[in-house]
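A single protein chain has been omitted from the complex, and every remaining protein chain is retained in its original position.
Presenting chain A:
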Amino acid sequence: MESCNCIEPQWPPDDLLMKYQYISDFFIALAYFSIPLELIYFVKKSAVFPYRWVLVQFGAFIVLCGATHLINLWTFTVHSRTVASVMTTAKVLTAAVSCITALMLVHIIPDLLSVKTRELFLKNKAAELDREMGLIRTQEETGRHVRMLTHEIRSTLDRHTILKTTLVELDRTLALEECALWMPTRTGLELQLSYTLRQQNPVGYTVPIHHPVINQVFSSNRAVKISPNCPVARLRPAGKYMPGEVVAVRVPLLHLSNFHINDWPELSTKRYALMVLMLPSDSARQWHVHELELVEVVADQVAVALSHAAILEESMRARDLLMDQNVALDLARREAETAIRARNDFLAVMNHEMRTPMHAIIALSSLLQETELTPEQRLMVETVLKSSNLLATLINDVLDLSRLEDGSLQLDLGTFNLYAVFREVLNLIKPIASVKKLHVSLNLAPDLPEYAVGDEKRLMQTILNIVGNAVKFSKEGSISITAFVAKLDTLRDSKAPEFLPVLSDNHFYLRVQVKDSGSGINPPDIPKLFTKFAQNQSTGTRNSGGSGLGLAICKRFVNLMEGHIWIESEGLGKGCTAILIVKLGMPERVNESKLPYMPKMPTNHGQTAFPGLKVLVMDENGVSRMVTKGLLLHLGCDVTMVGSSDECLRLVSHEHKVVFMDICVPGIDSYGITIRIHEKFTKRHERPLLVALTGNTDKVTKENCMRAGMDGLILKPVSLDKMRSVLTDLLEHRVFFEAI
């Protein structure tokens, strides 16, 4: 017997069980070897696997297990000790590794599990975010709709378009079944169906406004869900089982109509319209919050748009009104202008036409007075004269006043003797005053300058008027006239806010006070005194004989002289004082002021009368030419002589100021020359003055000259003095036609 160290299996190897075990072990080993390979393969493929070390461990464990089972295959038959020891080693190792792995897994498996939990958590989160995204998108969509709606609504300023667009857009956004707008009626007690979406022309379907639901809607600025059975919501044809939800919102309106709301003490003064929106029936849709918000926003926008439209309407109306008024004003202005023009034309004509016959009457009546008359006739003539004088004064006054009012009157300034003016006034008034037994005294201040610069005639007229009034309205007593230079403090108390006296070196303010002890004037009547045509009716019978214009004219004159005039009176029966202040100029030099101002005659004769005045003389007759030349040379002119019309046209230039033409020669066509000269000099200031010299004393010649465009006509023979005065007149007035 050999003793081998082989170990025998316990069971015979031919046993069937053994065989099955053998096969199983083989397959187990195979599997055990392939699992780690698969693991390695897949882990290599995947990017992330944090537990490499675990894998290695596990791999080792599996490999060893596989090895064990593989080695087990040899133990089914008789096997040597070596195999047995290998087997034992393998098992021991396997045991060790598996224990270690088991211990490791205790740590690892919770981790792996937690990964799973996290994954679940993240998935939940993702789902939530998705939901929220959906919500935001919806909101944004809503916002976009609102913007678009607003844009649509605000793109028009027409009321109806706004409201219709609103309804249409709301329908588009929210997919409504019906949308309606109820506007308050004129009376404000009912809501009238004004606009609907589906029905084209809503017939006047009204609902009283004091419905609790409506009140509820009006009292809040939010969209309120209302019952479909509410009167405002009963718009759809009946027969639906499940009417969709209804929402109503208030739309504030501008306070346009002006009905009285005093029977509504409980409501605010704001008026609202009602917008009702209905979801489609049988749709189980519900009003979402964002949709309600959309509706509220739209309602506000509509309110704003409506108010804009209303404002626009108002402003258009106002503009139309203004345009009408403008047209009317323009017409009135044109009419006024026409009236003024007509009046001016009338005055211009009347000025001459009225005065001429007046003068004739006055002149002839005065002449008549000089002749032999019976006492009766004399009386009649005197009356005629007095009346016509009055009339003449009246005409002059009216014409003066209108000239004054036009502003076309200008003062004739000149140096005059101030003392003489007062003396003259006194002389004129003394006879009347003595008849009435009134005492007149004149008091001139010593510092009053003897000479002054101003409009003498009008100043005298004014003072005379005032003194005349004083005499007229005093039945007894005395009149005192004082005149002095007004100092600044006396100027200030002139009771006129617009009178601002300015003192300067070459001007002084003359103050004249006329005090009478007559019937006085009621203080309230004083302002009326200076208005024209206003007679003082309240003071009984007055043989004033005045036109009511005197003081008005005086005031205008005084204003022109930059002064002020007013009357003070303490009342009826207490007399009155008229005060006038005018601005007069100081004369420059005393000796100059002593000379009266005579513009006509220049003070020096001879050569220097018209120094260097360039003149052209055209005369065919040599003698007469020479005489004219001599005349003009003597006056200092620079004379050019021509003997024919061609020469005249050739030599005439804009330097020549006057052209003398002899027109009584038959050969020369003086009128033709005139026309040619007019053509040659188109500018008026360049053209020389054309004067005709003629011996013809008939009107036809004069008319022809005027018509041809000549500026003057002189009859021959011309004396030196005549030529001098003609030239003076001509140069001053640019025209001189001798009276034929």
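The rule is simple: a residue touches a chain if its C-beta (ideal position, glycine included) is under 8 Å from a C-beta of that chain, and two chains touch if they have at least 3 such contacts; residues count from 1.
Keep in mind that, in the parts below, contacts and distances are computed from a predicted model.
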- Should one name the undisplayed chain from "Eukaryotic translation initiation factor 3 subunit L", "F-box LRR-repeat 3", "Histidine-containing phosphotransfer protein" or "pantothenate kinase" using UniProt, the answer is "Histidine-containing phosphotransfer protein"
- Of A:G630, A:G672 or A:G709, which residue touches the hidden chain? A:G630
- Interface residues of chain A toward the undisplayed chain are 606-607, 620-624, 626-628, 630-631, 633-634, 662, 664-667, 695, 716-717, 719-720
